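Of the protein chains in this complex, one is absent; all others appear in place.
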Amino acid sequence: MQYTLLIILLPLISFIVLGFLDSNLKPKVAGAIGATVLGIITVLSYYTAFEYFTYHQIAGVYEKVIPLHVEWVRFTEFLHIDLGILLDPISVMMLVVITTVSFMVNIYSLAYMEGEKGFQRYYAFLSLFTFSMLGLVIATNIFQMYIFWELVGVSSYLLIGFYYTKPSAVAAAKKAFIVTRFADLGFLVGILFLSFYTKTFDFGVLTSGDASVFASTAGVSFMGISGMSWAMGLIFIGGAGKSAMFPLHIWLPDAMEGPTPVSALIHAATMVVAGVFLVARLFPVYEVYAPEVLHGIAYVGAFTALFAAVIACVQTDIKRVLAFSTISQIGFMMVGLGVSGYGGHEGLGYMASMFHLFTHAMFKALLFLGAGSVIHSIHNNELNHMGGLRKYLPITNITFLIACLAIAGIPPFSGFFSKDEILSACYKFSPYMGATMTFIAGLTAFYMFRLYYGIFWGKEHKHAHTPHESKFAMAFPLVFLAAFTVFAGWIPFGHFVTSDRANYDIHLDYTVAGISVAIAVLSIILATIMYRKESVVPQKLASCFSGLFKAASHRFYIDEIYIFITKRIIFKHVSTPIAWLDRHVIDATMNGLASTTQWTSVKIKDFQSGQVQQYAYVFLLGTLLIAGLVLFF
Amino acid sequence: MDILNNMLSGQVPIEAYLGVSLIMFFAGIYGFLSRKNLLMILVSIELMLNAADINFVVFNRYLYPGQMEGFFFALFAIAIAACETAVAIAIIINIYRNLTSVEVGELDEMKE
Amino acid sequence: MNFLSLFVLVPALMMMGLFVSRNRKQIQFVTATGATLLMILSGVITFMYLTERAVGNVAEMLFTADTVWYAPFNIHYSVGIDGISVAMLLLTSIIVFTGVFASWKIDPLPKEFFLWYCLLSIGVYGFFISTDLFTMFLYYEVALIPMYLLIGVWGSGRKEYGAMKLTLILMGGSALLLVGILGIYYQSGATSMNLYEIAKTTIPIQAQYYLFPLTFIGFGVLGALFPFHTWSPDGHASAPTAVSMLHAGVLMKLGGYGAFRVAIYLMPQAAHELAWIFLILTGISVVYGAFSAIVQTDLKYINAYSSVSHCGLVLFAILMLNQTAMTGAILQMLSHGLMTALFFALIGMIYGRTHTRLITEMSGLMKVLPFLGVSYVIAGLASLGLPSLSGFVAEMTIFVGAFQETDTFHRVLTIVACTSIVITAVYILRVVGKILFGVIQDEHHKHLTDATWFERISVVTLIAAIFVLGSAPFWISNMIGESVLPVITQLAK
Partner (left out) sequence: MDYSSFLQMTEEFSLLAVMVILLVYDIFAGEKSHRYFQPVALILFAAHTLLTCIPREAFNIAGGMFQYVPMQTYVKTILNIGTLIVLLQAHKFLNDDSNYIKRGEFYFLTLSTLLGMYFMISSGNFLMFFIGLETASIPMATLVAFDKYNKKSAEAGAKYILSAVFASSISLFGISLIYGTTGTLYFNDIATLFTGTPLQLMAFVFFAVGLFFKISLVPFHLWTPDVYEGAQTNITSYLSVISKGAAVFVLFTLLVKVFGNIISDWQPILYGLAVVSITVANVFAIRQQNLKRFLAFSSISQAGYILLAIISGTALGMASLVYFVLVYMFSNLAAFGVLSVIEQKTGKVQMTDYNGLYQTNPKLSFVMMIALFSLAGIPPFAGFFSKFFIFSAAAQQGFYVLVFIALLNTIISLYYYLLVIKAMFLNANENPIEKVTSDFPAKISLVICTIGIMIVGIISTFYNQIAVFSFSM
């Protein structure tokens, strides 16, 4: 399947072309190039998926296909970074997801970004991102993954900061990069640990289940925690950074400063699930050698999901609401992995979370694109400037609604199936976990419909010019993704992606399904009551839970804490003192030596008094001194 | 005491001569360091040189009677001393022409 | 005398050419031709070296030549190169080349400027090709002195202070070094000052105990070893563009190279015993430099401090005393050389337009200077270790290598060093955000002109080099790796 190489190369080429020609190209041409390339690779990756899932199954188990593998740089006799393509169920699934969403976004942007300055640059960056993201998912070894990990990080930086004349955008980009970079430090050190003990970077070896690889880790422990736990925990920190797990989530809401399609692509569908993908990729290692870390992941995921959901309920910027909902949904995926076991029915959580990743990518992208078209039409993304837009934006309205239903987990939309699997996995893990997640699911439904009603219903606002449905280039992706959202649920996902790559038949757990649906419906009704028409209930609620409300709308002051740490502590009490020390102590000593010499020179100048007798006197003293020394020593 | 006796009985021991020369030498040094007048300083230098000459002669006469080196050295040294004095005097005259004074203390235009 | 000596000869010829040249045109012609010639030469050398190795020549040094110079002291003029020197020669050629173009319109006294510039490059080249302690030291000093006039005459800001400080501190370093060299020569009882002759002997361990620190610090001063780095900010801040490039890009590498070639190679026992002290010092410089860079407001100061941090990483890796880390160290020398040169070039060009280096007085330059802006961003990304740019490969090799040392001390230091990649990101993005992004505040900056053709040449060359090293590192890292082996075997003794 060498042609898969094209899937990687084409976006790179288009990036280089667009990047170099930049403003020498007509915007239209640039857009065309970007979109076409994406179209081609989308087709290619669909074909790949088809071929892989049909021809590469041996005894019901999907084999790992490595069509390409070259050594890039060698460190030691064991350790060497390779570049290659690894095809297995999850990577192929990711190929499909990434190319689809990216393609849609590319088309959408044609209209959305029309007339923007630096349109060509925008498309160049999109291609760069697509390239990096694809490289990340098909990585054959953890270091290759790290490489592309960094690349997606930088392309996200570039895209968030696309409106570089806008200070808030620049700040957001910087924040996103540095926070994820900080997490990547953990990732890197984790890699160092892992590779040192296992003497390999290669996923194939790591996940082969061959115990001899990990033999040297036995009994290794640091500060009472086993070496492997350190390694895998640190690696997870990297994942947590990219996937905006608490407390590293703070960059994601700000990242909404970027163009909306970018948010749809990077900060909803693809890059932010890289963390989930990482854990899934190393799942066998986690599951066998660091189970406690895996459970930790589950709890972190659960907490993040709850935390983000609560915040999402009170945000007024529609993109931020979606951002927090993304965080919360990723939390779901993490939980799915965290609670999962390995193989067969045990591996339900794994399958479920991958499934959710898949569906969520689609409907969250849809939501963002919808939000985008709303913003595009009224040039504002504050919830309280909207309302009653349903008659102006019919398509957006419908597709948005579908997405909301999907995410709320209403059958038969895709979100229902995937989320339901996760829930049942949670119940299998522990009833409390299950309950919590169900509650969060309810919250999700609530805030999504608060958003929906806030945009499309309620009383109208005066707008500069009457909003109008956006043109085809924007409408088409909405419809396409909506279709996906509607039908994706029926894919027998267990036949494709499972923890042990073996077939597995999903059977709905009707009690769990029932409960979750019921709760979802209830919260939707609640939302309907509160937000469909003008009503005083929200204010009432807000005032009686004023503390919670205030805290939530300030995102529980996490950002303030960060500001405090960075600005006050690092900047004021580490860097400034060090810089001061450098100038006034170390440098001062150097200068001190010089000035001391000068000073001495001035002090002793009277020796040269000009009096010949004094010269003779010194002469004599010198003679006698030497004589004395020679005689008596 | 016996030194005195020996002297009275005509044969002067070497120590006496050396004592004299040493005294002359340091007297010269003292003079050099303390006198204000250039000419007096010159005289003190003469003292030092002559002290050395005495040494040569005495050593030769008492310790190495066989040879003449000391005597010759003394002669040469005296001659050289004479040259030095001549030059020195010339320069001092020059000084006097420039400063109308031969005070050594005046020679401090250049210092530090 | 063999063709390696061309590296010294060509700049010498350039100096003669400059001496007779009358006007700026001729000067530019001479320098450009010479620089290009050097580029070609180093390319050829690299090719020949690789072919030699390919046919299985396993000698430590290739293309060696040796002529007796001062017989009474067994001083020979002996040259020879291995993978590391080849890499360094390449680096030097690139930077000399780009430096020439970066100072295309240098004013005043272009002739004198380039005369000194050539002398400087003679020193650097000579240092890298020579395998004789005396010759090495000779070239080392040759490289030091032109700095004074180059900074003093063509510099900016507190140039006289900076120049004097730099010269004197580096002279201090070379003082330590000279004692070390003499000590090595006489203590080893070797019959030649040739490195590889001395390596055959073993220096008595108690002698090594004082010779190793002398030599290592001696070179370390030039490698901006904490706490002897303070010449670097002031010196670089006041130096003219090309000189900053050559100095930070190549001269500071002399430190690492020398420490590796002389200190570690000749005194392995002491290296094992005393490495920990210097590991702490270098570990400090890595983090310290990065942290001080965060709060600086002068572009050159920021870059100078980041150089302290990066060069600290070089020495740090060398002291890990294992093949991977040392290979990483050399790679880091290359990559830092390239990107710091790029930085200084760009800073010089920006300063030439805005007449300020304070990041507080610039903003939104990306709009008016797209080329320089983008290049600056690329340089920044390289410096914060973005994959496919040179910094990444070097740093990763260092970290992986350093992590092979199993004891907690080394582990902790390594992790501390790793944190620098985050801090680096902080100050790089701070600068980029402040000066390139946002909207233009200063009216005069509204109509600045973007890079001229000669500026573009130098910038593009450097970026290309950075990119090649970053995306196709295998051949060069293999070349270096095998050349590190002799030192490893020496250490194993």
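First chain written, first letter: the chains are A, B and C, and each begins at residue 1.
Simple rule for what comes next: a contact is a pair of C-beta atoms (placed from the backbone, for glycine too) under 8 Å apart; a residue touches a chain by one contact, two chains touch by 3 or more.
Remember, predicted model here, so these are calculated numbers, not experimental data.
**Student:** What are the shown chains that the omitted chain is in contact with?
**Tutor:** A, B, C
**Student:** Given that one chain is not shown, which residue among A:61, A:218, A:561 or A:627 touches it?
**Tutor:** A:627
**Student:** To test your reading of the contact rule: which positions on chain B touch the chain that is missing from view?
**Tutor:** On the side of chain B, residues 25, 28, 32, 38, 41-42, 45, 48-49, 51-53, 55-56, 59-60, 63-64, 67, 69-70, 72-73, 76-77, 80, 83-84, 87-88, 90-92, 94-95, 97-99, 107, 109-112 touch the unshown chain.
**Student:** Determine and list the chain C residues touching the chain excluded from the picture.
**Tutor:** 69-73, 134, 137-139, 141-142, 145, 148-149, 152-153, 159-160, 164, 167-168, 171-172, 175-176, 178-179, 182-183, 185-186
**Student:** On chain A, where is the contact patch with the chain that was removed from view?
**Tutor:** Given the touch definition above, chain A has residues 594, 597-598, 600-602, 604-605, 607-608, 610, 612, 614-616, 618-619, 621-623, 626-627, 629-631, 633 touching the missing chain.
Simple rule for what comes next: only the chains that are shown with their structure count from here on.
**Student:** Using Cα averages as centroids, what's the distance between chain A and chain C in whole Å?
**Tutor:** So the centre of chain A lies 37 Å away from the centre of chain C.
**Student:** I'd like the Å distance between the centres of chain A and chain B, where a centre is the mean of that chain's Cα atoms.
**Tutor:** 99
**Student:** Could you please specify the touching residues of chain B with respect to chain A in the complex?
**Tutor:** 29, 32-34, 41, 104-105, 107-112
**Student:** Inside the complex, what are the residues of chain A that reach chain C?
**Tutor:** Chain A residues touching chain C: 71-76, 79, 81, 143, 146-148, 150-151, 154, 161, 164-165, 167, 170-171, 173-174, 177-178, 181-182, 185, 188-189, 192-193, 195-196, 570-571, 574-576, 578-579, 582, 586-587, 590-591, 594.
**Student:** So in the complex, which bits of chain A are touching chain B?
**Tutor:** Those residues of chain A that touch chain B are 605-606, 608-613, 616-617, 620.
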